[in-house]
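One protein chain is absent from this view; the other protein chains keep their places.
By letter and in written order, the chains are A and B; residue numbering begins at 1 in each of them.
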Amino acid sequence: MSYRKKYLKIAVLSVLVSLLAGAVVILILGKNPLSAYYNLLQGCGLAPKAKYAGGKSMFTDLSSYIDYLTPMLFAALSYAVAMRAGLFNIGISGQMLVAGFISSVTIGYSTLSAPVAKPLVLLIGIVSGMAVGALIGFFKYRFNINEVVSSIMLNYIAEYVISFFIHVKYVDPVSRQSRNISDAARLTLHQIVIGGYKYDIPIGFILAVLAVFVLKFVFDRTVLGYELRAVGLNPTAARYAGIHVGRNLVLSMTISGALAGLAGVTYYLGYFASIQPRVLVSTGYDAIAVGLLGNNDPVGILAASFLIEIIGKGSTYMSSQAGLQSEIASVITGLILLASACNAFFMNRLDRRQAAKEELHRKKEEGGIQKGERV
Amino acid sequence: MADDQYIVEMNHITKRFPGIVANDDVTVKIRKGEIYALLGENGAGKSTLMSMLFGMYEPDEGQIIVRGKEEKITSPSYAAGLNIGMVHQHFKLVSNYTIAENIILGNEPVRKAFGLFPYVDIKSANDNIRKLSEQYGLEVNPTDVIEDVNVSTRQRVEILKMLYRQAEILIFDEPTAVLTPQEIDSLLKIIKNLRDGGKTIILITHKLEEIKRVADRCAILRRGKLIGVYDVPSMDTKEMANLMVGREVELTLQRKPAHFGDVVLDVENLHVENADHFEVVKGVSFQIHAGEIFAIAGVSGNGQTEIADAIAGLLRTTQGSIRILGREISSFTIRERTKTGISYIPEDRQSVGLILDFNLAEDLALRNYYESPFAKKSVLQKKTFEDYGNRLIGKYDIRSASGNDTIVRSMSGGNQQKAIVGREIEQDAPLTIFVQPTRGLDIGAIENIHRQILEERDKGKAVLLISLELDEVMQLADTIGVIYNGELRKTAPAADFTTSEVGEYMMGVKRS
Partner (left out) sequence: MNTINSIIIDGMSFALPLFIMAIGGIYSERSGITNLALEGLQGMGAFTGALAAYTLARSIGPNSQAPYYVAILCAMLGGAVYSMLHALLCIRFKANQVISGVVVNILAMALTTFLTKTINRNVFGAASDKFDLGVSGRLTIPVLCRIPVLGAFFTKVYPFEFIIVIIAVIAWYFLYRTPFGLRLRACGDNPHAVDAAGGNVAGTRFIAVVVSGALSGLAGICFAYSISAKFSGDIYMGYGYLAIAGYIFGNWNLLPSLGACLIFGMARSAGYQIVQLLGMPSAYSDLVMILPYVLTLFLLIFLSRNTHAPRALGEVYDKSKR
């Protein structure tokens, strides 16, 4: 069995086990898990609902699902880039917020026309996310500060500082959120009507899919990918090989931050058009589940994010239909995370079982026991 | 089945690890009060066998009889209950604890404060250990912290650990690997004294000389199987060596006379600090010529690996100059030094020399992956990686399960080392640094690497060899520098030294 096949087997298994555990919880609450899970699909436009409001169809839901998926794809890629170099970027949510906020106040509230505003939003999102990511990488490299601790600290600092500015300057008195940005700056073509039905068209999605394949190429086929992996797997040996470890750490966090920035602008200036103060979105944490499940491989992440976001996006509809708390979605995601964290262990077990089988096989063939050298 | 004259019987022991049979139907019987040697190459299964007697593993098949009673030894503490003790090859000491704390660990003397709260009575432990160390002539200061004491003291701590637990059966796993000749002498004396005091000693080693000097009987293991048990006085070392390896071995190396060329490496007044800003190399100067093997001999931890790291650029020098072919390189990056002409086989092959989770082709390209033809415009050329990998696999006889695609972690230590040596020699650099190149390898692999080191010399390369194995140094070196406490105490042509002289300089007893 190849590595990829084995991994796939374990990943599918861990998802199934988690869904099963979720089903048990739903059963205990006296609901039908199958119909609840079907509601998830319906909520994402992957299965037809019983009835639709005017101007809506299954494809309306699907477009909205894709719109919701876009920031997650960026966020999970952001996690994967850092992880390649052995860094745990748990500050994605904070980086998203910073990028979203800065783009909102600079471009979102401006009067620039769409062809100018949209690229600028993307650019500013990338740059501001990059800056935060680079800072975390620099802390790690220069002061050896655990990136988990520093990014959590920056998360909270960003959350409160931005909340302060929103309250003081940008608040919408009715919604208690930041004022809506202009449609020209928004990266989602919101509720546009095509053929009588409304759609949310996320411009960022094309970019996100592009990013998947660019990263896949970078990881597998470039000098940078080789170096990042070397640094992540064994920084001492990487240094011995002449690789500048610190530069790669900072670089990977910078790229990771840039992707988180893209996640931020496609979320706050795409799926939404405003920022809720004092709240960090869960996307940054769910991205870890996606990254773990997708084995940090960009294509794996593409598949995993489709799955995880069905749970995330569909939960609202499930909640309204089945009368379950929508938080059950994050519980199931959490369980998938838990199972994925043990993947390495199960991979190992599979390897060992395979080795034992081969040993037995060889013994039979040779009619005796051969001994290899032990490491 | 049980026999009174034996204190330990291990009958028909078989132990398997994934993919390996470490012991295959091995039977050894040890008499009370003898020194019983287990002889075999690395990987022959000696340590595994004794780990089972010490309760680290359980055998898959076979029985263990201690003092006439069959025992299931499930843990080291069970073994300790049977008065079995073991000094491991890699010391099992807590580096930030004192000697006394290390010795009592797991067996702490406890007193009660106010008759209620139990606490570790470190005062009485210190006293007891002081007494114990005087009684057996194993000199230690119980309040010293392990990280501050030298290797032979640490070994004495390990021996005291056994004696503190009243061990009667003492297992020594390769105890002389890291000692100077003089320290070896005194250790062997201690071992004999222990036997004369009534203890039973099991000595695991691959050094024939030592067996000849102290052992009464010796069991020879090869590839997990018992070859035979012999009375030591009736055998000579040559016979033992042949039995151990399973073929005729050359105990001496064929070497051509040296032809020195120009100076390749010129190190002057080198000072190096370790990560804790502690000066570990204190003003070292030496030169290596083309066609010369310069060996640094010394006890572990005297600054020799730091010299290698400093030359390769892994450690920063605080003072002094390093010149390669006349070019000052002390401000160069690691990669610039490599390009200027340094190949480096580091001491720790698994955590420095290789990325274990890379596949073989990727690890073999570790020095060249970024330059043409391995990469063109930053895009890796898979074909080049494969061709290069295949060439080195063939040329250096690197064996693995699936060639280029093998994950290096799954390869044997010997083949991992072959991969590093092959990769570094292929750089064709004027200077090659070998640090502990044969540690943990079997005789065949050692011969192979020694031959390659000599070939490098004969090709006109400068070779810096750093080894803790004095035999290796004496066999290979043209010039020897002996290091003690960060200083080169004596540098001279190898012919001017005797082994015991080198030992004296290594211990800092003698200075020129």
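As a convention for this text, contacts are C-beta pairs under 8 Å (C-beta built on N, C-alpha and C of every residue); 3 or more make two chains touch, one makes a residue touch a chain.
Small disclaimer: the values here were computed from a predicted structure and weren't measured.
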Listed residues A:24, A:194, A:214 or A:342, member touching the removed chain: A:342
Touch criterion as defined above, residue of A:88, A:109 or A:141 at the omitted chain: A:88
Contacting the left-out chain in the complete assembly, out of B:33, B:62 or B:76: B:76
Contact set of chain B toward the excluded chain (per top definition): 17, 56-57, 75-77, 80, 86, 88-90, 92-97, 101-102, 104-108, 110, 117-120, 161
Missing-chain contacts mapped onto chain A: 29, 88, 90, 139, 143-146, 148-150, 152-157, 160-161, 163-164, 167-168, 278, 285, 288-289, 292, 325, 327-328, 330-331, 333-335, 337-338, 341-342, 344-345, 348
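Everything below uses one rule, namely that only the chains that are shown with their structure count from here on.
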Averaged-CA centre spacing for the pair chain B and chain A, given as whole angstrom: 46
List of chain A residues in touch with chain B within their complex: 221-227, 229-230, 233-234, 236-242, 244, 352, 355-356, 358-359, 369-375
Residues of chain B that touch chain A when the two form their complex: 16-22, 24, 43, 45, 223-224, 312, 314, 333-335, 338, 344, 346, 351-358, 362, 366-367, 369-370, 375, 378-380, 382, 409, 411-414, 416, 442
